[in-house]
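All protein chains but one are shown at their positions in the complex.
Let's look at chain A:
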Amino acid sequence: MISEGEARLRDIRMPAYYRRYQHDILASVQKYYEHALKARRKGIDVADVVEPKIAFDLADRVAKMHNIEIAERLRALLGQTTKEKAALKIAEEIAKGEYGTGDLRTRLDNAVRVSLAVVTEGVTVAPLQGISDVTIKNNSDGSQYLSVSFAGPIRSAGGTEAALTMLIADHARKVAGLDTYKANSFDDETGRFVEELRIYEREVMGFQFKVLDEDVIKCISSLPVELDGVDTDPVDVVGHKGMRRIATDRVRGGALRVMNDGLIGRSRKLLKLVETLKLDGWQWLKELKGAIQTGDDDAAHHRMSEVITGRPVLSMVKKVGGFRLRYGRSPNTGFATVGIHPAVPALLNYAIVAGTQIKMDIPGKASTIALVDTVEPPVVRMDDGRVLAVLSVEQAEKIRTRVQKILYLGDMLISYGDFLENNAQLPPASYVEEIWALQLRAKLAAPDASSMDSSIDRDRLVQLAEHPFTITPTVDEAFEISRKLGIPLHPRHSFYFDVITVQELLYLKERLAGLPNDPELKAILEKLGVSHSVASNNNKIVLDDLSQAKSLSILLSGPAIGEGAKDAIELVTKSSGITVMPKFASSIAVRVGRPEKAAERKMKPPVHVLFPIGTKGGATRDIIKACGEESLFTQIANRYCETCRLPSLGTHCRSCGASTMLRSQCPICKGEVEEGEKCPRCNRDGRTYASMNFPLRAALQMAEKKLGVRAQEPLKGVKSLMSRDKAAEPLEKGILRQKHELHAFKDGTIRFDATNEPLTHFTPAWIGVSVDKLKELGYTRDYLGRELSSSDQLVELMMQDVIIPRDSAKHLVKAAKFIDEELEKLYEQEPFYNVDRIDDLVGHLVVGLAPHTSVGIMGRIIGFTDSQVCLGSPIWHSAKRRDCDGDADSIMLLMDAFLNFSFDFLPDKIGGLMDAPLLIQPTVLPHEVQRQAHNVDIASSYPLEFYEATWKQAKAADVASMIEIVKSRIGEETQFFGYGFTHPTAGLTTREQRSAYSTLNTMDEKLKMQFDTAKLISAVDADEVAAMVLTTHILPDIMGNMRSYSSQTFRCTNCGEKFRRMPLVGKCTECGNGLTQTVTRGAVEKYLGIATGFCQEYKINEYLKSRVESISAELKLIFQEEKKVQSSLTEFMA
């Protein structure tokens, strides 16, 4: 394994220490693998091998996933050209039959799947399960064409890749000599798509883009390959049923997604690909109106107005005092993670913390929050009228209870890479320290710089230009520099003149001398961001910051020339002769999305062991309860030991050690059926499982004896197994998991989920690990190349190293102990981990796995964080096919994946392969991860031209040459190291690690927190928040539940059987127990009080008010005023 891995790495340029790093990881994987293999060889499990396959690179993954011998060829192609071109080429070759015979349909099927696998990096299950079928069908004129049918999991591919599948399929079609698909050959297929799309959007869910009917018609009628799909949801179309070429009358979510979010939504991206790949017959994409441009504003607006109860709105569109956009990247931001000042969470009572997901209007849809302390801090007004900037967390916590309003939230640091990734327009940059420093540097570098007439020391000027975040000019220096060098006034000494009017400026100018405490004047000073307080006699405003006072007086002292100035900035600049720049040029609208997450992954209900006990174990699926009878009738894999005449769970009999075969049986006559054949008598497919009497009690007793551990009630099993063979786990695993307070996921592994956050640099102090330990792990130098000796030195993170939440580390310690005991007592092997404390985990390997994917990425634990996030390099997260916009991925111990995962546990249904470590990838290479990570910017500063470009409304892609991104280093040695950042930070977290939303218990508390937050922030209007919460959450919830109430299903309280309607028997038809309703009166009415309360407390428009009134009137007609007491006849007779 080591040699195979190193062979893959041989030709890749990397520094020596990196090669050693990779070697160490490979050697470790080998060690884990061999240890696990010895245990699996015992035959206790459903397979006597280690099941996850090891894949080293993209080519390997694709080949192993599809069982085609194309790895070599694919590797060669990928070495020469782009992923897309390689995918196209390989599709062509497979279609021509260069990798095996098979009929044309099979070849085309393989071609389409493999090429989709290539473009999705062989990480998602989209190629296996997102494409349900590739077939050759007929047009009405008899010509043959290619049809691709999609299923739900195509979602894991992403819009562009999914749509690209159609382009590649078309290419394969041409190679195979098939004709084009002709829409509406038989019936109204375009109309079907229009109807189906609208029904899907209404009944199932909305798509990422909103597209026009005419685009749908244009798209379907122009496609050269048929876009088809399997039904994904139990919703029928109405008008277009029983169509000749569309097999289902239900909605086809996969096909609709490919069309809506792919072909139409990404039509412009696709058009670019069509050009680079030189594909014919796709020019019609140009004619699509497309959803991107028209929908974007709307989409952002829509996104910002979807406010959920208890999730605060932090900053509204175009409101003074919201988050100010700051361009740049800190070691802990970028890749859809943004930085805010650490004082903000503290001021907001931790409504947000590091790791909280936020939704925003630009540049992308969502981001995760990180803390960066070199950005502009918030400005607040206290209850005594004092206005000040809050510079630290300590200060924020001290004054928090007395803060009346947050006037400015400070900056939100967003990296250029995030704008590039979304190809967004660059909003104008506010004038900030780094721009001023760049302008100063430019002046210093100018040829006439030597003749500069300035009283300021040149060395001082150089210092000021080089260290914008640490050295600030005094007010006198600042004016001197502006006057002499002709650069704008330093932002620290300037004010938010762009948010006040000319009249307000003049009003201030007139009263600057006396500064009487009048509300209007005070409001102007607050808007400008001037620190001040109100004198105790309450008649005067006092400017607390002397340099601010000085600056203000200089700026306003000039003659008020031109009252016709177009704005306050122009007026200030003209009258003072000093250039003043807009300091609040762009703001970001922000609301809280999902709270941060770091939690054990449990199934619902939680499971200790994957063992089926039907309804015998009651609602908790208790195996001990199910042991009430000697044996249990259950559906389980058909393994049997012929010698001992006992059913077996593993490949070898637990009593005699003989190998057990999985037999295939006819479901009717129970006769043996050969694999792949049908029963000769009944003509039925064989089944590898059977309903059998399993000696459960004996098995449990044996397991307890073997382990020397008693199982406690309830030992939770499952109702039934969902896999093809219905293979079960040995009970020992469940008893041990229970002992260690752990639960199994559907694939047999133990998972921990945590929000992803990027990290490119860290200090030993941040991650709680000693310098010595880090040196052992290969960290010998800091990011500037100096010997690592202090825990405050900043070090560049190696790409597969991860910093996990302490909570999750504690959990992994338990998992490691479980595995050791399992190895010792069940497999009779040496223990592997021998860990006691979380520190013992440092250096151990974990598998990172994202939902919708099936490739686990190897990570090495090097430290811990108190926050609820898993920190890793953007390259590592991207290897999992994730950016860090607030999603959580799971981590598991590598030994767990090797020892306890089995393919045979996975559900036998579409999507069943998702979220399981089918493949494990030991190495991560920047050039092979998804493109998102290539857009991460790694420059140490952005150039002046960049900021100038933002003032000219440039788009992100227009300035791509100005800022270094990962992409520019692909293929170079430097793709592995030497990443830069623009804004340093002193730490990663604050005192609180969990946001208020996750710590508060009741909805009322969360709601109160949401409105307290709204009222605290000047950029948020509580009335609007109330209206948005009503519209998007509360009213739909009441109405939805009201509707569900009158169409609800019923559930058996004993066995859990569900009933679409109340059966006439009036009780469970399975077990005779009573039924319970699934939607209660309480669930329907729970938000009614909130809704009516809103209408009284906030300014709510007439329509919404009327909606609330109608709903409360309706509820009175659904539920009786109070329970009528039924008096029985006997009472009267008595």
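In this section, a residue touches a chain if its C-beta (ideal position, glycine included) is under 8 Å from a C-beta of that chain, and two chains touch if they have at least 3 such contacts; residues count from 1.
Here is the rule we go by: contacts and distances are computed from a predicted model.
The UniProt record for the undisplayed chain lists the protein name "DNA polymerase II small subunit", from the options "DNA polymerase II small subunit", "GNAT family N-acetyltransferase", "Spermidine/putrescine transport system permease protein" or "Nucleotide-binding universal stress protein, UspA family".
Touch with the chain that is not drawn comes from one residue among A:T401, A:S1047 or A:Q1096, which is A:S1047. When you scan A:A366, A:L794 or A:M1039 for touch with the missing chain, the hit is A:M1039. Contact with the undisplayed chain is limited, among A:R13, A:R198 or A:K318, to A:R198. Within the full complex, the residue among A:R13, A:K96, A:K241 or A:K286 touching the omitted chain is A:K241. Think of the hidden chain as still there; on chain A it touches residues 191, 194-195, 198-199, 213, 236, 238-239, 241-242, 1035-1036, 1039, 1042-1043, 1045-1050, 1060-1066, 1069, 1074-1077, 1080-1081, 1101-1103, 1105-1107, 1109-1111, 1113-1114, 1117-1120.
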